[in-house]
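In this view, the complex is presented without one of its protein chains, the others remaining in place.
What follows is subunit A.
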């Protein structure tokens, strides 16, 4: 059925006129059921007939169930399809540019990056007669598809072999090239330890701009030379410094709301000049293997956590070693003496921030779930399909913990062996 709404003025009129002899029939027709109390109006707005709502209770009183159970039972004929109502915006001739260099931790825009793009949108859209465009500069490979949704009008993706690894000097030289070519009005970078915080300071030093670091608020201020004023944390978080917004801004997370109401073009652009050749004074020799057991729980990236459902502890410890995961535990596992106290995850233990959290035999009590709030991907292995951990999980496997762990160990060992073979062959 086409989703074009066809109007029948006569039927609409009958539907409005409760005294019309055909009133009930028309309502039923429009509602798609026998007793319609809700139907889609001509403008896409839900219309309700309050007289048809509810049921007659045992004492002959009309009762209305507002929990939604009754409404859900009767689906109206034309359902309100959830359409993407976000406005599509393209800016062809921007008056100026606002450049954002997101961190892209794990190859995706982090929430910090999105906040920065939101801030960039504020700066770009302040004057509707002279709209600016937001340029996102991305180094290296990434997995992100939603730059437009996050608020970028232009996307400069610098890819290739040259941009993998730790290359702060090459990146700064590239940003300098962008500065020469695009001359953005503002440079916004996330003030994170590695990544934006470092790159932004390098860029500011190179451009000779005095940056504002640890910015958490940006407001309109006509008195300031840039038209904006920012509030930045200073003195190790003890002071607030209020000053004119400089050209290079290193902002904290939640400095602005992320873009949610509009979609942007994220049109790919490229630099007309080639990339600079930088003499490498800093050479990246690669990451060093660290013992996952020595990593503190709070900063571990990959945690294999065990709860009351784990019965074979030998197998669990072996699995953690094979996977290279940091070990965690629920309170019950700790109280029962299977795991040391410093491994407890949750409200009374450690608040973890792992990228992948595998919960084996953990039911997901609220005290435990609190501790894993900021984990990105949660995997649950549990026998009980209805438990809260399974609801929280991005991937839940219903099965016996020991069996699944043993199978996982086997699979990973097989993968390791394949890798070894490839390496030997190469």
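By our rule, contacts are C-beta pairs under 8 Å (C-beta built on N, C-alpha and C of every residue); 3 or more make two chains touch, one makes a residue touch a chain; residues count from 1.
The rule we apply is simple: contacts and distances are computed from a predicted model.
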| item | value |
| --- | --- |
| Listed names "Maltose/maltodextrin import ATP-binding protein MalK", "Sulfonate transport system permease protein", "Electron transfer flavoprotein subunit beta" or "Ring-1,2-phenylacetyl-CoA epoxidase subunit PaaA", matching UniProt entry of the absent chain | "Electron transfer flavoprotein subunit beta" |
| Candidates A:20, A:62, A:210 or A:311 - the one touching the absent chain | A:210 |
| Full-complex contact with the absent chain, from A:90, A:296 or A:348 | A:296 |
| Given A:106, A:276 or A:340, the one touching the chain that is not displayed | A:106 |
| Contact footprint on subunit A, counting only the chain that is left out | 68, 106, 166, 168-169, 193-194, 197-198, 201-202, 204-206, 210-214, 216, 231-244, 250, 254, 257, 260-261, 281-290, 294-296, 299-302, 323-325, 355-356, 358, 369, 373, 376-379, 381, 385, 388, 390-400, 403-404, 406-408, 410-412, 415 |
